[in-house]
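There's a structure below that I have some questions on.
For this depiction, one protein chain was excluded, whereas all remaining protein chains were kept in their positions.
Letters A and B mark the chains in the order given here, with residues in each chain numbered from 1 onward.
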Amino acid sequence: MIVAAVNAGSVDQVFVLAKHALLARTPDALQPLASAIISIIPLLVVFPSLFAITTVLERKGLGRMQNRLGPNRVGPFGLLQPAADGIKALIKEDVVPAAADQLVHFFAPVIFVAAAFVAYAVLPIGRNMVLVNLNAGVLFFFAVGSVVELSVFMAGWSSRSKYSLLGAMRAIAQMISYEVPLVLASVPAIMQAGSLSTVDIVNAQAGYTGIWPHWYLFTPWGIVGFGLFLIAATAESNRSPFDLPEGESEIIAGYFIEYSGFKFALFFLAEYLGMFATSALGITLFLGGWSAPLGISLFTVVPSYIWFFAKLLGFICFFIWIRGTLPRLRMDQLMGFAWKFILPMALLNIFVTGLWRFLPASPLNSIRWIVCAAVLAAPCVVLSMSLKQKKKLLIRTYHFAE
Amino acid sequence: MTATFLILAAITVAGTAAAMGLRNAVHCVLALTAGFAGLAGLYLYLGAQFVGFTQIMVYVGAVAILAVFAVMMTHNPGEPEEIFSRFWVWGAVIAGAVFLTLARAIRLAFAPADATPATPAPSTTVQQIGDALMHRYVLPLEIIGLLLTAALIGAVIIAMDPKDDPTLEEDAE
Partner (left out) sequence: MTPLEGCLLLSALLFAIGLAGTVTRRNAILVLIGIELMLNAANLNFIALWRYGPHPEALTGIMFTIFSIAVAAAEAAVGLALILAAYRHFRTTNLDRMNRLKG
């Protein structure tokens, strides 16, 4: 394996080689433990740093979209804002309501953060760079993701406050509704790769025909599946436009209203980590993981982990963009969208994937493309027309700004 | 009897005992979740990866949430709660008798000279499980599908409030 690693470019495999060098120096008995620790520490360092960068990126980005500057006091252009936020969160008093259930109130953020971190174990960050290559990797990811709902409930219920309980019920209803489409949207990628292991799925997409990559995004079922996955991932992370459970203007902070200081920071961290993890899974399933977009040597010489983080940054910017652009969905609109549109489209997508696999691959895949796109587009149009509201949209008039 | 097994067994037994013994129903369900997680750990320890992850996804992620929602929706703070029935002694006696009978049967089944060499964990891949589901166990798979559909529709209809019945009125979506 070391020979293959060196052949694939030393810069690409620098972390793998470093780990092997470190392991060669540890005594034999401690090697499994040392291997685990050496693999885990970069995860614990990199993703919270990415979280810190994302907070400042989001605030400045949202500010610009809303025609204002973001934070610009701390450091050059406000880029050291996360440090200030972190210090504030750490030194704030930890207020726990007297009527709250102390044990459950304490454990809710702990479980949330633990589940968010554990989900990174099966995501391949670069070539040969996955923490654990589980045979049922994608199933593990979704199983850990479903623990998050329990912690949301614990947070909301233990605070013994009406706002937090209401926020928790809404959040759980939303998360459960969008978990089924999330899983179903990822089934086509699993079907095509023939394995639940994330490493196998990425390796199946890492080839090139000419310069064109084998990403699953460049297939009709891949486009639709990716779109559905993106919508469901936005809803699972309680991001706008699905952030009714925690919208500040609606329900003040939903289920973490009674948390202050470090526990609030933990919830914030866990939510963003969950967002990164789901984005990373989307990258793994549809965007080819760590493989470069085009097969030209200019792109393939760039290390695999750089591509992974570039795609992840693209996702983050997309989420921030959507947050600044779209208005919030109402609860019934949210649930109706999940059960009446996303779920049928996800089931249809699975059927179309089977169709794609069994249709003949003509030159440029033209027959497959036309048939599959038609089978996907017609029900999409029909469903969206049947779900449209009966209200007519009028020309917008401004009452006071004449 | 490795340390891993003993720790996982302790978590499971503590969680389930708390689930059946605590006063507050929501605490019971949360302790039950710990018990389910311990069981999932045991399945992983025994080498059944797929079943372990399915246990977490279905039991911790769905059944526990369902139970918690049901507890919250049927919460009546006004009534005095008796948590155990009047005849709890008999219940404990029966459960104890069942456990002692089973334990004795298990003990007797394993003669002391039965120290079989530890078999290596069978490496089951999801591929094999999928093959088995689609070839040998396809009939139970389809029946389970029908069962789950019937349970889904039935649960929605049973739990639906009569005043929410959509066949009675049609409101704007």
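Going forward, a residue touches a chain if its C-beta (ideal position, glycine included) is under 8 Å from a C-beta of that chain, and two chains touch if they have at least 3 such contacts.
All figures in this text were calculated on a predicted structure; none of them were measured in a lab.
Q: Checking the contacts here: which visible chains does the omitted one touch?
A: Its contacts among the visible chains are B.
Q: Across the whole complex, list the residues on chain B that are touched by the chain not included here.
A: 1-2, 5, 9, 12-13, 16-17, 19-21, 25, 28-29, 32, 35-36, 39, 42-43, 46-48, 50-51, 54-55, 58-59, 62-63, 66-67, 70-71, 73-74, 76, 79, 81-85, 87-88, 90-92, 94-96, 98-99, 102-103, 106-107, 110, 114-116, 118-119, 121-122, 124, 128-129, 132-133, 137, 140, 144, 147-148, 151-152, 154-156, 158-159, 161
Going forward, only the chains that are shown with their structure count from here on.
Q: Sort out for me which residues of chain B touch chain A in the complex.
A: Touching chain A: residues 26-27, 30, 33, 49-50, 53-54, 56-57, 60-62, 64-65, 68-69, 72, 125-127, 172-173 of chain B.
Q: In the complex formed with chain B, which residues of chain A make contact?
A: 101, 104, 134-136, 139-140, 142-147, 149-150, 153-154, 157, 165, 169, 172, 176, 179, 195-196, 336, 387, 389-390
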